[in-house]
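Attaching a single structure in structure tokens format; questions to follow.
Note that one protein chain of the assembly has been removed; the remaining protein chains are unaltered in position.
Entry: chain A
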Amino acid sequence: MAVIKTEDLTYVYGDGTPFRKVAVDHVNLEIEKGDFAGVIGHTGSGKSTLIQHFNGLLKPTSGSVYIDGERLWDDKARLRSIRFKVGLVFQYPEYQLFEETVYKDIAFGPKNMGLDEEEIDRRIKETAKLVGLSDSVMQKSPFELSGGQKRRVAIAGVMAMEPEVLILDEPASGLDPKGREQILGMIKEYHKAKGNTVLLVSHSMEDIARNVNKILVMNDSKLFCYDDTAKVFHRSAELEKMGLAVPQVTRVFSRLKAMGFDMGEDVYTVKFGSSLLLDRLGRKSAK
């Protein structure tokens, strides 16, 4: 059964005022359990609005959202438990830190779930290890940390709730390449360790291609498609028309094909591309 399902989901901002804007327009979608899905779309395409429906932060103007078969907003009192099931990490999550120590801040979510002290402690230690926060950091004030570390603390705060679905809105934006790598690495790690569903919103096609197995494309408030990575990147012409792009390495290989060196078109990662090239050049692959 699909863990997230939407039926004609529509959301309108500022209805009845001159600022009216349809942000999500009749979206029908099914996301399976265990999927690692990338969410792409140009700025203002409705990605962020869409994902805020998945944990009941926004109420659909019309249509419905089902989480694990349960229709959201039928019972408002149930929304809180839905939020523990579907963890949402906002863009620039480090701005939501507020506690005196890193430890306490990560504990905020699990504490709200009503878990006992022991379980909370276990979860915090486990998540801290996963995101790479040392014990000495745990007792510091979150405001003393560097930007990248703050980001990790904030993401850990949601991961510690061990949600069945983890949604991250641009978790790596504004970080240096190394920081990006680390953040995306730990998300991948989380997906591998728990086998949970992960939705990753990103503008970087490279990040998407390297990590996910499915891609959700939003265009002008509408769902363009939700499909396997290969199939989506296959429609590169359409993506480019929307102002999106395929990974650079994919473009290199389609150009090579046009020049008469056909090595297949399903090249989305540099790693795979370079091994193909090395094979072609008659050498053994690097690793």
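By definition in this document, a residue touches a chain if its C-beta (ideal position, glycine included) is under 8 Å from a C-beta of that chain, and two chains touch if they have at least 3 such contacts; residues count from 1.
Methods note: contacts and distances are computed from a predicted model.
Participant: Considering only the chain that is not displayed, what protein name does its UniProt record carry among "Glutathione S-transferase family protein", "NAD(P)/FAD-dependent oxidoreductase", "histidine kinase" or "Cobalt transport protein"?
Facilitator: From the choices "Glutathione S-transferase family protein", "NAD(P)/FAD-dependent oxidoreductase", "histidine kinase" or "Cobalt transport protein", the unshown chain carries the UniProt name "Cobalt transport protein".
Participant: Touching the absent chain in the whole complex: find that residue among A:F36, A:F90 or A:F224.
Facilitator: A:F90
Participant: For the full complex, which residue in A:N55, A:Q149 or A:T250 touches the chain that was left out?
Facilitator: A:N55
Participant: Thinking of the whole complex, not just what is shown, which of A:P60, A:G109 or A:P247 touches the missing chain?
Facilitator: The missing chain is touched by A:G109.
Participant: Residues on chain A that touch the omitted chain in the whole complex?
Facilitator: 13-14, 17-18, 52, 55, 57, 80, 83-84, 87-90, 93, 95-98, 108-109, 112-113, 143, 157-158, 161
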